[in-house]
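All protein chains but one are shown in place.
Labels A and B are assigned to the chains in the order they are written; within every chain, residues are numbered from 1.
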Amino acid sequence: MKRFKKILALLLAISMVAVVFAGCAKQGAKTPKANQEEKKVEENKEAPKGSRVFRFADSKVATFNPHIYKTVPERESMLLFNGTLLRIVMNEAGDGYEIFPNHAKAFPERSEDGKVWTFKIREGLKFDDGTIINAKTYEESYKLLLDPKLKNPNSTVFYKDMFVVNAKKYWDGEAKWEEVGIKAIDDYTLEITLESAVPETTILDAFIFPTTSPVHVEMYTSLMNEEKTETKYGTDFDKIPKSTGGPYILKEWVRDQYRNFEKNPDSPLASVYKVDRVEIRAIEDNETILQLFEKGELDYVKLLGAKYDKYEEDPRVDFTPATTAMFIILNTESKDNPALQNLDFRKALHYGINRNVIAKDIYRTGKPANYYLPSSYIADFKTGESYRSTPQGKEVEAYTEVFNADKAKEYFDKAYKANGSKKINFEIAYFDTNENVKKISEYMEEAYENLFGADRIDVQLKAIPWQVSYDNVEKGDYQTGFAFWSGSRFEPWGMMEFFISDPGRKYNTYRNPEFDKLYERAKTGDLIYDKEGRINALRDMEKMVMNDLPIIPLVEVNIPIMFSDRVKLHSANGKYFPAGGLYQVLQADIEPLEE
Amino acid sequence: MKNEKDIKLTERDFEFVQLEEDIKDQKFEGEAIGFFKDAFMRFRKNKGSLVAFIFIAIIAFFSIFGPAMNEYSFREQNPKLTFMPPRIPGIEKLGIFDGSIERNLRKTSLETKYKDSIVKVVREYEERGTEMVVARVNMYKYKGVEDKYFWFGTDYLGRDQWTRLWRGTRISFAIALLAVTVNLVIGVVYGSISGYYGGMIDVVMQRIVEILISIPRFVIIILFLLYMGAGIVPIALSLVLTGWVGMNYLIRAQFYKYKGQEYVLASRTLGATDSRLIFRHILPNAIGPIITSVTFAVPVAIFSESFLAYLGLGIQAPEPSIGVLLAEGQKELLNYPHLILFPAIVISILMISFNLFGNGLRDAFDPTLRGQE
Partner (left out) sequence: MLRYIVQRLIAMAITFFIIISISFFILRLMPGSFADDPTLPREVVEQLEDKYHLNEPLIIQYGYFLKDAVKLDFGVSLKVEPKRTVGEILASKIPITMQLNLFAMLFMIPIGIILGIIAAIRKNRISDHLISVVVVLFISVPSFVFASGLQYIVAFKWNLLPTVLSKEQVLNWARFKSMILPILALSFSGIATITRYVRSELCEALNSEYMLLAKSKGLTQLQATIRHAMRNSFVPLANIIIPIFTSILFGSLVIEKIFAIPGMGGVLINAINAKDHTLTIGLLCFYSVISLMTVLIVDLSYGIIDPRIRIGGRK
């Protein structure tokens, strides 16, 4: 018996020691196996002295598979080492954008009826292992993107804003590939056939993001499982091509920790991008990022929340407007609170919230918004003019007010009477994981009760797990819901999809056939080539929404950022162009790294 | 041979040997003291525990009367006065808690925006060609509210932290006491039965416990809060879901230790019932560990509640609790440490005090120390 116990104890001890060594061995195994390219990786771990490197911190990437990625950090990293047919770059003067034909020789040609777009592909493009990229590669890649067994979520690019012939059917498994409107006519010509004509911005939007990059077909298919329903492409450093003809080459990827990129001299963008090397560290904690920046280990930092206070007067601070519209959805068909059905009540809510307080005192650097589309949305991609600075955009801004206590009280009196002069129970649903949502909710509770009288309105706060909030709104089981909505900067019309009567998923109660008509005209109808007409449409759509107030817009968020001294931005006035991506930085003049 | 059953003994068979004489014995020198008086005396001797008890009482006192001590309510917002540093009258003359905070300012602003509010200039430096200073700014003067005193500063909506802290302590106490009491009852009963009966009953009961602790608590809590809302009772109950398990293990271990002892055997031979054995003979041995565990469990409950608040499952806004305050303070830890400083001090004092208090109680109630010193 004693021996048995001794053996047991020994086993325990051995297993613990084994684990220690396994840990060390696994750590060791993580260094890449003997392989020429991998050997180079060892040397490239830290930026060599004198290199023009741009270092920053971002969230970790869950995957590098272009067909399933979801987040912005993933997109930005993938744009570095993936090739795309088209790219947006800063123009020479540094005061606007231009379209750079990356893998395509030029912006695609459009047929008479606008339904067929033809790309001419450059010659000499290749993957990092030398495999050639041509139109056939693109066709195969899109075939994999739409594969009915893989069911890739990003396939919607071909059947949501623009409708490629039979693309959805193929994805459903109801058509053959030959019937789909994507064809490589010859080795260097790619033809896309649509069911109906679309404006240029839609095409632009579809082909500047990694979703439509080429994939290494051989690797992709060799990494599939038996039933061909999943592929391990993009899940690890050794399971992706290090470059699909992109401007940079992926040199290292340690999951959840860091990723490094080096310039690809063979890319068409080699002359445009000046940065030699990009190093991205995966760090979630903002304070840590700030400390690394101050220590000189990072070249870029965002000052979120109250961290801005200390840097209020620092000359290094600049601003980048967010692309996310932030607003509260109101259930205009609410049974729990019939007052919400009354437009006067909603107007009272709209005028009664002091957005200046939210913008300045809660967000510090926000801008009060009494409109839907944030300033970063661009009305004319050729000049980069933001929609909000157009006369039409300004018209909407002047249409209602950012705060008017008296008007609010007037509207509330009317609504109160209509409610039978009974106390109105208003519920604001918030979720705790977004710090600002909670702050704003608490502020609104006090503000409304003080303004309208706590005897006439009772504002209750309700905490819901955020997972549930969009679900509740979809089901109609809510009075209010916070929404953060974003889209592509070059497609503000896409943002208006939120309000049509029947989008793929409906998160509000607004149904207006006139709005739908206007939306159709701007997206696929007679306005698609009419630049001015489309901007007018935006104005009219926004006004319609502000008339009915199914949502209450709150603020625009401007995020304060700082660049390190080494980064000399490529821009006419030295300031950060509202771009929201890495574009401007990659073209910046970066001083070589010292020490 | 007469059968044993036939022997009958009655009182008449016994005779007193002697009845008249006094039995000379030593007189009792001391008083007879009962169990609790004995415990109390021992407790008093332990200075550390007394001090701890006083601290707990002080905090409890403030949690009841604190919010009433100044004119701010816990909900009252002052959006212009967010993140104000603490300012305590009297102490501010010493240079700490004087409502000032360090800021990086442009040298030019010293004469314009920040005139009159500068306490002192710490150092000068240059940034991108602009001359900058690190200066201590009196935020109360800067915002023009020299007549206001926020003893513990304000939070992100300009709400008075003093009031919120004590109100929060109240709520945290309520949650913790509720949770700990329920945990105690369930844990003791469960552990006793499982430990006493042993065998199959024990195996089954402990397996149930294992199942309970292995199912992710997080999921259960989310579902709980979804259906019941985020109030004091649901949060306390969600802490109960697996909080009693520790007590269960403790009691069970004690039972295993003591149930084989001779005095238990003796009692059983004399005909004691199971419940009498459990509650009168074995359980009192566990009083020591129970007390230590319970007194420590109160701050631990507050901590769990803080972790829940950090994950977004805290008490409903705008009510504060120590957990919520800790979670909020953590977000701006290095810029505005006063937000986390005071709740952290309170919970530290509570933990230390409960610990020392618990130690003292345990020593006081330890039956093996009876009659010593």
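We take it that a contact is a pair of C-beta atoms (placed from the backbone, for glycine too) under 8 Å apart; a residue touches a chain by one contact, two chains touch by 3 or more.
Note that the structure is predicted; figures quoted are calculated from it, not measured.
Enquirer: Can you work out which residue in B:Leu177, B:Ala272 or B:Met351 touches the chain that's missing from view?
Expert: The missing chain is touched by B:Met351.
Enquirer: From the listed residues A:Gly130, A:Gly420 or A:Gly504, report the one that touches the chain absent from this view.
Expert: A:Gly504
Enquirer: May I ask which residue of A:Asp113, A:Glu178, A:Asp285 or A:Asp406 touches the chain that does not appear here?
Expert: If we include the chain that is not displayed, A:Asp285 is the one touching it.
Enquirer: State which residues belonging to chain A touch the missing partner chain.
Expert: For chain A, the residues touching the absent chain are 1, 4-5, 8-9, 12, 16, 19-20, 22-24, 26-28, 30-31, 45-46, 60, 62-63, 65, 68, 70, 151, 153, 156, 160, 172, 229-236, 254-258, 281-285, 287-288, 291-292, 294-295, 297, 467-468, 470-471, 485, 487, 497, 503-505, 507.
Enquirer: Across the whole complex, list the residues on chain B that are touched by the chain not included here.
Expert: 46, 48, 196-199, 202-203, 206-207, 210-211, 213-216, 218-220, 222-223, 226, 253, 256-257, 259-260, 292, 299, 303, 306, 311, 326, 330, 333-334, 340, 344, 347-348, 350-352, 355-356, 359, 368-369
In this section, only the chains that are shown with their structure count from here on.
Enquirer: Between chain A and chain B, what is the separation of their C-alpha centroids in Å?
Expert: Spacing between the chain centres: roughly 45 Å.
Enquirer: Which residues of chain A touch chain B in their complex?
Expert: 287, 305-307, 309-316, 357, 361-362, 430-433, 435, 438-439, 441-443, 445-446, 461-466, 468, 565
Enquirer: Where on chain B is chain A touching in the complex?
Expert: Residues of chain B touching chain A: 75-77, 79-80, 82-83, 103-106, 109, 127-130, 132, 156-158, 222, 225-226, 229-230, 309, 311-314, 316-318, 331-336.
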